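Take a look at the following structure, please.
With one protein chain removed, the remaining protein chains of the complex are shown where they sit.
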Amino acid sequence: MNRLTHINDQGRAKMVDVSDKESTVRTAQASTSVEVNEEIYKAIVNQTVKKGDVLSVAQVAGIMAAKNTSQIIPMCHPLALSGVDITFRWETSPYRLHITAFVKTKGPTGVEMEALTAASAAALTVYDMCKALDKGMVIGPTYLNKKTGGKSGDYLREEQE
Amino acid sequence: MNRLTHINDQGRAKMVDVSDKESTVRTAQASTSVEVNEEIYKAIVNQTVKKGDVLSVAQVAGIMAAKNTSQIIPMCHPLALSGVDITFRWETSPYRLHITAFVKTKGPTGVEMEALTAASAAALTVYDMCKALDKGMVIGPTYLNKKTGGKSGDYLREEQE
Amino acid sequence: MNRLTHINDQGRAKMVDVSDKESTVRTAQASTSVEVNEEIYKAIVNQTVKKGDVLSVAQVAGIMAAKNTSQIIPMCHPLALSGVDITFRWETSPYRLHITAFVKTKGPTGVEMEALTAASAAALTVYDMCKALDKGMVIGPTYLNKKTGGKSGDYLREEQE
Amino acid sequence: MNRLTHINDQGRAKMVDVSDKESTVRTAQASTSVEVNEEIYKAIVNQTVKKGDVLSVAQVAGIMAAKNTSQIIPMCHPLALSGVDITFRWETSPYRLHITAFVKTKGPTGVEMEALTAASAAALTVYDMCKALDKGMVIGPTYLNKKTGGKSGDYLREEQE
Amino acid sequence: MNRLTHINDQGRAKMVDVSDKESTVRTAQASTSVEVNEEIYKAIVNQTVKKGDVLSVAQVAGIMAAKNTSQIIPMCHPLALSGVDITFRWETSPYRLHITAFVKTKGPTGVEMEALTAASAAALTVYDMCKALDKGMVIGPTYLNKKTGGKSGDYLREEQE
Partner (left out) sequence: MNRLTHINDQGRAKMVDVSDKESTVRTAQASTSVEVNEEIYKAIVNQTVKKGDVLSVAQVAGIMAAKNTSQIIPMCHPLALSGVDITFRWETSPYRLHITAFVKTKGPTGVEMEALTAASAAALTVYDMCKALDKGMVIGPTYLNKKTGGKSGDYLREEQE
């Protein structure tokens, strides 16, 4: 006769069941930044980077990454996003590109991961397009600014500075 | 007769030609971190997170993201990676999980983006699996530690702090 | 103090918000064609192309591309398609394979892009499988025949010729 | 004048229309197994396999494959899964790892393919991680245990021994 | 005893063996176009399209599609591309955007499909971003302009007018 040994599933991964969650409008906004040197700042602003217009490409990268989040983050639920918007602003002392990703959906789970992944992919794209000039760029800190919708309620990050 | 207007391609994106670059062994190591609260630290270490063993899943996410980098970063060249290794260490005051990604290939371009993307995906996965406990986690700073191989030579980040 | 410069977002890309749009049944039909020489026409019809049965493979390629449209077209919203059908007919003077893609969904946005992408992928697959015989094949014109559903109403392309 | 020849579409593939199907909760459970030798059994249980903790990685692979099913199976409808769970148990005479995949969704089609694909990907991952020890491992039989929900009703596989 | 029936593989698809082909530098250039009305022409040129800067996004879409070609075209061999460049020019009577995709690799197979797929994806992206203004845009004809490298020799399309 066979001896069967059940494996204790403690600590094992699963994509948790969300079929009971209501489908509602949810939004999330996440931020990151890329610290660059003056040469890179000027090359981005003057659009002289050899690989192309950095911010245009970073924006597309962020939007596509938002749509692809559940393929990048293993336990993340797939969601049909209804809107994604990536915006940039420069801080110049030191030179730091701030990236904000805003994601919206109507679905059973929140879109925090989509916003964080979009911001990260945009920042990584900036690094890629400028790394021939300097490899010392620093990405982040990356964090969630706020979310709305869902049973757990809204979240607003306390301003730090 | 048709009037043709050539669009000035200044600033437009391209995947730059690397067919003249030699295929050599190249490595890159990148780091990031996730700042967590004590509750999350304990849940990860004791493997009591509901979604599963956080570090195991983050490691797989990082390796798969490394292989998928040229699909996430638009102007990044596709490369057949020969090895990827993700390691973790904890700092406990404050609670901070340090993530290091090491990538190796034999090819015509460097693997800095693969290492940075792997580290970022691992960190995002940690956030995803623990966000039910606290949404205030902070990812990064994320940066390149070192690279070897290629015509531009080796790079070693100066220690800071 | 930091100087902050907001980047004017004029012209920057975003995936526009569709969370207010109603989820209704929508269809779209798009057409393209591949102009081939007599040798290729006979090879396709007699199923003697070395790479396999061209139309079978083109059909599968079109269906899979329809499902993958939001990964190919950056600002296109992801949608769960409910049906895809690709049909072929031959015109023989000159030899031209007409490809029609019909896509249906129940969702908040139309499926024009899914139909156009499916038709294009099917045509590209025909080119790929026959290019050893002749590289002079011409794909298209490619256009939308009609769409139904959605607030903007139905669309029917005026017959031309 | 053009001669047009309609291709008989008998036998040609399509993704059949499901827009009339109701969106309801659906579940499916599928099973497979991997027959291994004693050396591999011990290496998995003692976590001494060079490529890492086999079951952790197989579990992640299964969950990601479930989410990716409509990209692997051409005529399979895309679905937003609400939960995926992969479990393992050992039989030791002979050594056989049993893998069960449970998938849940709220949608218009069943999730049988997602459960079967998840189980298969998990088994293939076990093979990959252990093949340096022995290439004689056997995967399967792979089959559906049960499904619930949908118009076609529930299905329960008759126990076979 | 079992009766075995071999299926005649005539007409069945395969990805043909290229392991004997030499790895050499290969290039391909493909063209397509999008016929638009005056309103769309002005909106693209003045960057007033609601979804963003059309040509920037189309360019990124084309480059990413080039890298993804072997996932879109079933029998197409995967290749590590070494360079991709997408350029645009306007014809204004009628209004027609010409799109040219140039692809380069060092590998065992040509890159005709990558160039054709890149041009097609760029054109589809233009359609997607402008379709709110007019759904009557026409894509193509799409064709190969030239290729270099490989045993089959160079190809140059005869100019047609």
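We just call them A, B, C, D and E in the order they show up, numbering each chain from 1.
The definition used in the following text is that a contact is a pair of C-beta atoms (placed from the backbone, for glycine too) under 8 Å apart; a residue touches a chain by one contact, two chains touch by 3 or more.
Small disclaimer: the values here were computed from a predicted structure and weren't measured.
Contact with the omitted chain, checked across B:Ile63, B:Cys76 or B:Met137, is made by B:Ile63.
The hidden chain makes contact, of the residues D:Arg26, D:Lys104 or D:Lys147, with D:Lys147.
Listed for subunit C, the residues touching the missing chain in the whole complex are 52-53, 56-57, 59-61, 64.
Subunit D residues in contact with the hidden partner, per the touch definition given at the top, are 10-16, 32, 47-48, 50-53, 56-57, 60-61, 64-65, 68, 71-76, 112-113, 116-117, 120-121, 123-125, 127-129, 131-132, 135-144, 147, 152, 155, 157. One chain is missing from the display, and on subunit B it is touched by residues 25, 55-56, 59-60, 63-64, 66-68, 80-93, 104-106.
Basically, only the chains that are shown with their structure count from here on.
The chain pair from A-E, A-C or B-D that repeats the A-D interface, sharing more than half of its contact pairs by residue number, is A-C. The geometric centre of subunit B is 29 Å away from that of subunit D, both derived from CA atoms. Once the centre of each chain is set as its mean CA position, subunit C and subunit E turn out to be 13 Å apart. In subunit A, the residues touching two or more other chains are 12-16, 52-53, 56-57, 59-61, 64, 68, 71, 74-75, 80.
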